[in-house]
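In what follows, a structure is listed as structure tokens, so that the remarks can point back to it.
Here the complex is missing one protein chain, while the rest keep their positions.
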Amino acid sequence: MLYVQILINGILLGGLYACIAVGFSLVWGVLNVINILHGSFIVLGAYLAFFAYTKLDIHPYLFAPFAALVLFILGYAVQLTIINRVIEAPVLVTLTTTFGLALLLDNLMLVAFAANFRKVSLKPPLGIIDLSDTFPSIDLIVPVDRLASMLFALLFVGLLYWLLRHTVVGRAIVAVRMDRYAATLMGVDTTKVFAVTFALGAALAGAAGALLSPIFPISPLAGTTYLGKAFVICVLGGLGSVSGALVGGLVLGVLESFGALFFGPEHSLTLSFTVLILLLIFRPNGIMGKRGFV
Amino acid sequence: MNFRTVRLGVLTLPGATALRVAARAAVAALTVSGIMTNGLAAEPAIRIGAPLPLTGALSPEGVKLQQGYELWKDTVNAAGGIAVGAVKRPIEIVYYDYQSVTPKAVQLAEKLATDDKVDFMFSPFGSGASKAASTVSERYGIPTLAPTASSSEVYDQGYKNLFGTFTANDTLSEPMADIVKARAPNVKRVAILARNDLYPLALGQEFEKSSKKRGLEIVYFEKYAINTLDHASALTEIKAAKPDWIIATGYINDMILIRKQMADLGIKAQIVTMINAPAYQEFIDATGPLADNVTSATWWHPAVRYESKDVFGSSVKYTEMFQKKFNALPDFTNATGSSVGVVLQMAIERAGTVDRDKVRETLVKGGFDTFFGPLSFNGVGQAISYVPPVFQIQNGKPVVIYPDVIKGGDLKLGVR
Partner (left out) sequence: MKRIPTALLGLGVLALVVVILPFTATNYLLRLTTIAFMYIALASSWNIVGGFTGYPSFATAAFFGIGAYASGILRAASSLPLPVTWLFGAAAATVFSLLVGPAILRLRGHYFAVASLVLAAVLREITNAATALTGGGMGLNLPTSGVVNVDMQTRLYYVSMLTAAVLTVSLAALIWRSRLGWAMRCIEQNEDAAIVLGVNTLATKILGFAASAATAGLVGAIYATWIGYIDPTDAFDDLLSIKPIIMAFIGGVGTIFGPVAGAIIFLVLEEFVWRNVLNFHAGILGIIIVALLVFMPGGLGSVGRGIDRLRAYGRAGGVGGAAPPVVPS
């Protein structure tokens, strides 16, 4: 029963991880930019949700689409003004540029919001589903807020998937991801596509942040931790692929849960990074490989 | 001639010619720096160096310490300054931000000692940084007051210049263990979850010792990594071990997360002790009803009642003055910031001089009655003279349950 509980913990975590990573994966796959700013976007989304809840009484789950919208606009602006200027440059330049932007955004948030950890405490708290109440032999507990966050996260991921499959913009993005030069020949305006994709990545980060706010403490310093997870998930699941991010997220969540059990909680981070390096060396296209396009 | 061509002509080969620019920049910097001498003070202020983490992960604590320093400084300067013999000299505190990066704290301490040539120093925040920076104090023979160094490891380098106002970690675990034994006799199984960091881990180990000493069984003791976002696995294991008493150590964000995840996993225990977060209002705000019946211990609390011969007069008066200045109740970090100032002041006044050797001797002798408690130091410089209060959050408010002289309530069992 312990193992099943650990598995459930892992899956709940994994759904959230998928939402964290999908925007990052999309930007990496389509723009070929490793967006270090992504972690800071998540934190910004979380802060927006926090202030919306404490000052305006808007529930984070309801606020998530608004957080996504705000971050969409911010992402669009950042991409057009700055990222677009280095988009053809080698990864050294693009990665360092987004690193610099992340430094800036993190410092701005630090000055604006201070470093003390904030947390959204839902009133009334959502409580837990204790399976042993209905099935006395099953001693499993599912925290409702994690479950809700995970379900909403999957909803957003699903929305993105639908967008990429069934709208013109979405198909254009997939086309650019497959081959940007061929896409230009097909009449796709790559500059617009880059801007929209980056903005979508930011929007998902914002939504993820809002959904995470009732669960994890919020601070400008948490950005790098989320980013680290996004790295691992992208390589696990394959770049630019929504289903890959989903699979990668779930796998990482479960891996971390069991890893903490077997190796001790202090090794869980080491485990994820070691997996990352091993994957990079032996299977850089991830579990899904290049097959997972959308 | 085109302006652009001239400019481009000046900067041709990036490598070697940029070297020229760099050389010029370096010479310019040297000249400017050479011109800057140490500020000539119009009055002979007593200068105290204080490296603080004003940005970075520890900035909330750094700001709290600074508030404590400032309150002390303003109060003393309003009265004219510290009495050194027949003269009163004002205080100047020289701050530097080490961005929560300990090696920077050490470098800044070195800078304060050699360039700013401060008379005395306050340690940076926390056991780890205090220990690291104490090497600098020892190297230059500067008496240094440590406001937040509780782990005995900080004092194990045989240094003579370090004096800390926090009593050792076991003074937090022993009284708590006594109370548990006395009031909750059917508590047998103990689980400890400690952050893998100098102070929280040392504290966790003290609780282990205190529990074992009283015949309690440790059913779980693990450390969690410093940036852990999710404690579900550790807590699931704890739940499976069915402990009666759960102890968690770490910094405020860890404690908030752990308390919440404990509730998420339906963990119930008779006693839950968390250190130090419950002493901060932020913890109570963030956890809401989950904070109830959580126990903790801390070195100082507004509920204590000490009369003192320092510039504040008593702990009650200190609390009032702090509230007036900052519009909030002081917590133990604010108070210890003021306490180091108070101790230094009393030592200087007693010695009648700012001579470092004489002040050091006076500090060694101890016997300072401060608002923070009576302060005397052991052979390695750690405070040994007071008992940190134990308290419990009851109905959203901290209630002191030990020592008896100041207690406001009794231990309540059962944390959901």
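Residue numbering begins at 1 within each chain, and the chains themselves are lettered A and B in the order written.
Methods note: a residue touches a chain if its C-beta (ideal position, glycine included) is under 8 Å from a C-beta of that chain, and two chains touch if they have at least 3 such contacts.
Quick caveat: nothing in here was measured; it's all calculated off a predicted structure.
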item: Neighbouring shown chains of the undisplayed chain, as defined at the top; value: A, B
item: Option from A:L95, A:L126, A:A148 or A:L163 whose C-beta touches the chain left out; value: A:L95
item: Listed residues B:Q107, B:S152, B:S314 or B:S376, member touching the removed chain; value: B:Q107
item: Given B:L65, B:A132, B:L145 or B:V311, the one touching the chain that is not displayed; value: B:A132
item: Options A:I58, A:I82, A:L140 or A:M178, residue touching the unrepresented chain; value: A:I82
item: On chain B, residues whose C-beta touches the chain left out of the figure; value: 4, 7-8, 11-23, 25-30, 33-34, 54-55, 97, 99, 101-104, 106-107, 110-111, 114-115, 127-128, 131-132, 135, 139-140, 153, 157, 195-198, 201, 225-226
item: Residues in chain A touching the chain absent from view; value: 28, 32, 34, 80-82, 84-93, 95-97, 99-108, 110-111, 191, 224, 228, 231, 235, 266-267, 269-270, 273-274, 276-277, 280-281, 284
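Keep in mind that, in the parts below, only the chains that are shown with their structure count from here on.
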item: Centre-of-Cα separation between chain B and chain A, whole angstrom; value: 35
item: Footprint of chain A on chain B - complex, ascending; value: 55-57, 59-60, 196, 222-225, 227-234, 236-237, 240, 252-253, 256-257, 260-261, 263-266, 282, 285-290
item: Contacting residues of chain A [partner chain B, same complex]; value: 2, 5-6, 9, 13, 110, 114-119, 121, 123, 125, 128, 130, 141, 143, 145-146, 216-217, 219, 221-222, 225, 256-261, 264-269
